[in-house]
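Worksheet: the structure to be examined is printed underneath.
Apart from one protein chain that is not included, each protein chain of the complex appears where it belongs.
Chains here go by letter, A and B, matching the order in which they are written, and residues are numbered from 1 within each.
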Amino acid sequence: MTAYLLAIGIVALIYCLLALGLNLQFGLTGLVNFGVVAFFAVGAYTSGLLSLQGVPLPLSFAAAAVLAGLLALPIGLLSLRLRDDYLAIVTLGFSEAVRITIQQESWLTQGVQGLPGLPKLFASWGPVSDAAIFAVLLGAVALVAWGTVRLTGSPFGRLLKAIGDDEAALSALGKDPARFKVQVFMLGAALAGLAGAFYAHFITFITPEQFIPLITFYVWMGLIMGGAGSVRGAIFGSLLLMVFLEGSRFAKDWVPGVSEVGMASLRLAAVGLALILITLYRPHGLWGGGKSQ
Amino acid sequence: MMLSVETVTRQFGGFKAVDGVSLQLAEREILGIAGTNGAGKSTLFAAIAGQQPADAGRIRFDGHDITRLPPYRRARLGLVRTFQVPREFKSLSVHQNLLAAAANPQGERLLNAFVRTRSLREHEEQLVAKADGILQFLNLTRVRDKLAGGLSGGQKKLVELGRVLMLDPRCILLDEPFAGVNPVLIDEICERVRELHARGIAFIVIEHHLQALKALSQRMIVMDRGSILAEGDPHTVLDDPRVQEAYMGGVA
Partner (left out) sequence: MTWIEFANLLINGLIEGLVVALPALAMTLVMGVNRFPNAASGDLLTTGAYAAVAVQWLLGWPLWAAALLGAVITAGVSAGAYRLIFRKLAGRPMVASMLAAIGLGFLLRSLISFFAGHDQRTFDLPLVRAWNFGGVRLLPTDLVIAALAAACLAGVFVLIYRTSFGRQLRAVADSADLARASGIRAGGLMISLWLLVGALSAVGGVLLGMKAVVTPDMGWESLIPAFAAMVLGGIGSPVGAVLGALLLGVVQELAVPLLGPSYKLVLAFAVLAGVLLLRPAGLMGRVQLVR
């Protein structure tokens, strides 16, 4: 039982990191990033590949965050020229392009076969390794949460909120939003990359199929359920998300005669329905921070 | 000449919202712009301030050619504007709205969210004091920490004014400062503008509220359908027969 709870807890914390990153991008600054999973994937594969080459985990984790952040630079620059909806589709397309590239360039990534046998975090700790992972992740999330709160209260954070409220008005006051948007995009992406590294070295076997847009929209769902724009909302939402996802896993027991694959379809249907219902009936969750576009 | 607008045109497809308009603004002058709906007044402001750059013509401010500059560069030169429909930062408090406007390049670095040196803190304190001073000047101290999104229309306009004042501007473009504002507040806004003018700031004011505009302006321009119809003393220009016809007889 504890093993199971620890496992869900770890996944929940990984989603927390993803949500905190998206919260910086969308919750504060209003950037509609539909490509979260791309940076998650890059983080996972970077750390995975480096660790297979013998690079110690702390370094590969750092590389994962840095590379994911750097990958966000061209997208961030692109975001400067794009309105919400175009940015959304472009980031969505970007995440699929990343996934396909990972899948195709098998000389590097072993393609569809994926990367099995990744070193697990704290593997040498034996039976308590999961507990250790949970503890470290908890610390990481706490640190990132603290950092985000600190950032939000700072002059930089103030500008992010101003940009999210009314970019043109800020521009008319002598400040170019561009630099800030790019930076926050990269920061959020780096967090997603870090989350990817944790993910890779927890489940120890990653394939391109795991990094589909559905993951991005899990994160969005969680963020909106908890309330975009606040750290508390991001974390709370991720927990709600886990309850939802795990709960639907148990639903299989109530729905007789449904296969694993069928269950996956029903799960997707539930997510789709949830997204529709949330946007219809919990609008405040979408702009807890006061976005007004 | 502080601001020189030379045959500026701004068009959408074939339609010329601003058609070869020229005007000059001297140092410390208050220029009023009146005109029918759709005369192109706000579009002219957008061309001067940069939100909608001119398609033809030239604009000079303080000796610089600003025709092609992005809005934030023009603001940094001292040319600022407010908006017809107030664009306050809804999720920030009134005080934070002003702080967001203040020039603080060092403090606004990402790194400096975590590393707060003493000089940065001192600079922040100066800005806080400056913002408080402006809030007091505008009689907004009561709502200092209230979320700007929750204010009345008139108060939001004052917040916008407060924000641009944080930039120590040379010239302020006020786009319908009295629209949707209750009469008591209108008088107060007029008073503030006069006081700021006395301190050396030039103004261009677009307004439909002709009484207030006449009282405030030193010189007035009337626009109609993208062009300047008449120009001159506020108290006489409105009696110009062409202006009368445009306002009364013509299509608004």
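Simple rule for what comes next: a contact is a pair of C-beta atoms (placed from the backbone, for glycine too) under 8 Å apart; a residue touches a chain by one contact, two chains touch by 3 or more.
Owing to the predicted nature of the structure, the values given are computational and were not obtained by experimental measurement.
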Visible partners of the omitted chain are A
Using the document's definition of touch, tell me which of A:Arg83, A:Arg232 or A:Arg249 contacts the absent chain.
A:Arg83
May I ask which residue of A:Ala7, A:Val55, A:Leu70 or A:Leu214 touches the chain that does not appear here?
A:Leu214
Considering the complete complex, identify which of A:Leu5, A:Leu59, A:Val243 or A:Leu268 is in touch with the unshown chain.
A:Leu268
Subunit A, residues in touch with the chain not shown (by the definition above):
26, 32, 34, 78, 81-86, 88-90, 92-94, 96-97, 100-101, 103-104, 214, 217, 220, 224, 261-262, 265-269, 271-276, 278-280, 283, 286-287, 291-293
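Note that only the chains that are shown with their structure count from here on.
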Which positions of subunit B touch subunit A when the two form their complex?
49-51, 70-73, 75-76, 80-81, 83, 87-92, 96, 99-101, 103-104, 107-110, 112-114, 124, 147, 149, 163-164, 166-167
As the complex stands, subunit A meets subunit B at residues 147, 150-151, 154-159, 161-162, 164-166, 168-176, 180, 183, 187, 229, 289-292
